[in-house]
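For this view, one protein chain was removed and the others were kept in their places.
As written, the chains take the letters A, B and C, and residue 1 is the first residue of each chain.
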Amino acid sequence: MSHNTFGHLLRVTTWGESHGPALGCVVDGCPPGIPLTEADIQQWLEKRRPGQGKYVTQRQEPDAVKILSGVFQDERTDGQVTTGTPISLMIENVDQRSRDYSEIATAFRPGHADYAYSAKYGVRDYRGGGRQSARETAARVAAGAIARKIIGGVQIRGAVVQIGPHAVDPRRIDWTQTENNPFWCPDPEMVPVWEEHLETIRKSGSSTGAIVAVEALGAPAGWGAPIYGKLDAELAGALMSINAAKGVEIGAGFAAAALSGEDNADEMRAGNDGPVFLSNQAGGVMGGISTGQPITARVAFKPTSSILTLRRSLNEAGEEIDLRTKGRHDPCVGLRAVPVVEAMVACVLADAMLRHRGQTGR
Amino acid sequence: MSHNTFGHLLRVTTWGESHGPALGCVVDGCPPGIPLTEADIQQWLEKRRPGQGKYVTQRQEPDAVKILSGVFQDERTDGQVTTGTPISLMIENVDQRSRDYSEIATAFRPGHADYAYSAKYGVRDYRGGGRQSARETAARVAAGAIARKIIGGVQIRGAVVQIGPHAVDPRRIDWTQTENNPFWCPDPEMVPVWEEHLETIRKSGSSTGAIVAVEALGAPAGWGAPIYGKLDAELAGALMSINAAKGVEIGAGFAAAALSGEDNADEMRAGNDGPVFLSNQAGGVMGGISTGQPITARVAFKPTSSILTLRRSLNEAGEEIDLRTKGRHDPCVGLRAVPVVEAMVACVLADAMLRHRGQTGR
Amino acid sequence: MSHNTFGHLLRVTTWGESHGPALGCVVDGCPPGIPLTEADIQQWLEKRRPGQGKYVTQRQEPDAVKILSGVFQDERTDGQVTTGTPISLMIENVDQRSRDYSEIATAFRPGHADYAYSAKYGVRDYRGGGRQSARETAARVAAGAIARKIIGGVQIRGAVVQIGPHAVDPRRIDWTQTENNPFWCPDPEMVPVWEEHLETIRKSGSSTGAIVAVEALGAPAGWGAPIYGKLDAELAGALMSINAAKGVEIGAGFAAAALSGEDNADEMRAGNDGPVFLSNQAGGVMGGISTGQPITARVAFKPTSSILTLRRSLNEAGEEIDLRTKGRHDPCVGLRAVPVVEAMVACVLADAMLRHRGQTGR
Partner (left out) sequence: MSHNTFGHLLRVTTWGESHGPALGCVVDGCPPGIPLTEADIQQWLEKRRPGQGKYVTQRQEPDAVKILSGVFQDERTDGQVTTGTPISLMIENVDQRSRDYSEIATAFRPGHADYAYSAKYGVRDYRGGGRQSARETAARVAAGAIARKIIGGVQIRGAVVQIGPHAVDPRRIDWTQTENNPFWCPDPEMVPVWEEHLETIRKSGSSTGAIVAVEALGAPAGWGAPIYGKLDAELAGALMSINAAKGVEIGAGFAAAALSGEDNADEMRAGNDGPVFLSNQAGGVMGGISTGQPITARVAFKPTSSILTLRRSLNEAGEEIDLRTKGRHDPCVGLRAVPVVEAMVACVLADAMLRHRGQTGR
């Protein structure tokens, strides 16, 4: 991961600002011969798309992806496939509402990266947050759609497991439920609780944090490259790079600190198709290498920093100001993070798969 | 981070197995003209060295570092300085006790990476865990000593803040206390609690997890490179790459999920030397860029997997076995992780500093 | 350099096929605050643009570049500047003539990469050569325009110094002449010779090779990073990556093999502004580091492989065929390589400048 590129053999470079003409990514190193159309990518963008409910930003963006390179529809066959050359994807910004930015042009919004960007670069595109905007995550989701194709049989699924102080009981997680409610909630009984919490938050112009859980099922043992290319280290870096992420844990995560060695070490027995683990505290990764168990992680997201409450801050001149951040914002960014988290896991796994195959031939 | 190298402009490559002749690292890209002797590095290795108390492994390793390249003692001046060429550091293994490894040669120890390495590579150095051994972290600490020199005025300090279920109250953290007890504990009142807990654990042949907190003070605003080179993403990857790490959080971390936007967004007022933040939920990083506040992180470590209790497992032939892991092991690896965590933070910050200077000239 | 990306701190990723909807690049790591408009880039694309004379391909492409991200026109100032975020550039393909590709769809054109792509990927976009097409070099030229801005005072100039067997006498090189003829020829007396040679070649449906010389004036001493990031090694890699390049030399190059040590080693005397070298056999680079002298290189280009003469080859089924490559082709690709060579030198130098500044602070 460096600047705006991540991955080693499968390399994703993203670009674009919230209020520029477009955003997109270049996915390089994709294996050739994989069927890929715009519809294959669009379906995942739909999962992430704003404007789909009252708890996400009302910005209306079709997020229609265009494939500009790297695929070929051979006249002699009936499908479009990847060619092994870089796949350039572009999503045009449509609803970058024309408005007056003079208020925030010189103000540092608390909790946002305005001050940090300004301190680093001396200049910043303040329209809609510029490069810091969560619109950048659309490019991640698009890249993830390609990564999912590469890892084929591996299923990646995410869910919101906590909103504000209301956490789902891990024993009640039912993955089949996540698409039945607007919160990616795996526990139907939690849905009304979150609904009420979010309604309160929304009405008060406040915001709330969330935790997203993700699992990858079907990855074989052997992916990941110790020591600094450990699969869990790469997942941690990739997930923490998502806007508003503040914590990442693998398997038992922080709870592992309170465990005894007996409770933590996953025992093994012989199964019909290789080892069967009797628990998965490790989250499917040991020594940085996948074990064949489900790869599990959780990501904590802070509450949206754009809130209507008046907050103390500074402007570029260093003067003290009081600021309320108007605009079309998500009261809980974690809600829209699910497909982004899934996409980052897909990209990390696809890259690990290719590198493992490169080194070992398997 | 790729395979056994991490960093971009300051690049650290480590090598070595637990029971090979030596281990070490190559630190490339160090600025020239920085005073550097073996003693400068040795002091940090002493902090991490095994054999220093009954709660850490009894393996006796002097961990004496040798600088093999990259420094020069000009006859005309009185000090040895870096030259800008790669600095090769080597630590010889001395106490890789000659013993019979036949029992674990073919066994997969539960909670260890034995099975994962075997599945990936088809071959593994089973003596003392080979490359998975925590001895590798000595190379990180050595590299970190150089990184500390590069970032000069930035102070990095770590502490153990939880052992097993016993967590230090954050309000009671006193950083001046960490060197006054064998646990890097910042709260003197917690010391006897941990002592008793560890004694129980040790006697029963079990192990326990821990959480390490770390802070970097004095880093200016502007370090870090969005989007995928975000400072917090790089910290997360670097810290999760440490042996036994299972979780990383920045600033408020997982607790941020339960916060409201008002409580989470750090407000600013004008100070004498630039902005003053009224809180630090962000942990000193916003949008992936340092803000000038203390950079704060926490890392969760699982309990050591080597325990005396009989555990169910498999051998390489796929047969079910019952296994107890004898040997000289730490009941709590988190205890020795403090200097390693500090070193990784130092390396990430030094690399970020050089890259920031490269891009912006500041 | 990896896959479709090159550079370390200034990273250029290019994408696009000859007959796809567009091609482009993402330039990441650019310093902030540099004035940059589309016109700044367009001027260099004009130098490279096809359709400008009878000795270059008649494909009519406006090559109009669009900046999609990474710049900002602050309302409060009067110019558009870089923001430090990735700059995405796109050039739409306009004249990808609709035609029947059935003849070459299954044929391997001799001298082209058709067979190699097919052997590697199993699939290839055969329209206009797909990714192998020299249209990709437009993206390099666009990136080079940004690199030139970064290195400011450094002047980069290229010339064709040989076409077919007709080489310019080095003593007759007059850099001011290169824009006065359609061949970038620095010796007016050679122009009619080349004109006649090219006319003969063109009429016979053949093609011819060329050598391009390039110089960078004004680069300070100190750029480049031994051992494997040597400035001359990076130049060699970057220049050899240009379509049809078969050789690269720095300074005296291959002629150095026949020199004596006395004739080769550049002597130094004291000048008003530092060292003055009495010769420049080194081509401005010693030990991989710039010396402050002009950086000089030469690149050999093979003749275009698309010729009208019937040639023996194979098709994808492995059957022997006889093939003549029709289409709109340059009889001498070297003619259009000048701005591409200049662009690659600019990119390498800008990256070296940023890395040098990162490591040394100078």
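FYI, contacts are C-beta pairs under 8 Å (C-beta built on N, C-alpha and C of every residue); 3 or more make two chains touch, one makes a residue touch a chain.
Given the structure is predicted, the values throughout are model-derived calculations rather than measurements.
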From B:4, B:137 or B:207, residue that would touch the chain that is not displayed: B:4
Option touching the unshown chain, where C:225, C:295 or C:338 are the choices: C:225
Residues of subunit C in contact with the chain not shown: 1-6, 8, 14, 108, 110-113, 115-117, 119-122, 131-132, 136, 162-165, 201, 206-211, 220-230, 232-241, 245-262, 264-270, 274-275, 278, 281-283, 285-292, 300-307, 309, 311-314, 318-320, 334, 356, 360
Missing-partner contacts on subunit B, residue numbers: 2-5, 11, 13-17, 20-24, 26, 28-29, 32-33, 66, 68-70, 72, 74-76, 81, 83-88, 90, 101-102, 105, 120-125, 130-131
Residues from subunit A at the interface with the omitted partner, ascending: 8-9, 29-32, 84-85, 225-226, 354-355, 357-361
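Please note the rule applied: only the chains that are shown with their structure count from here on.
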Most centrally placed chain, judged by C-alpha centres: A
Chain centre separation in whole Å, for subunit C relative to subunit A (CA means): 38
Intercentroid distance (Cα basis), subunit B paired with subunit A, Å: 26
Whole-Å gap between the CA centroids of subunit B and subunit C: 45
Subunit B, residues touching no fewer than two other chains: 8, 225-226, 360
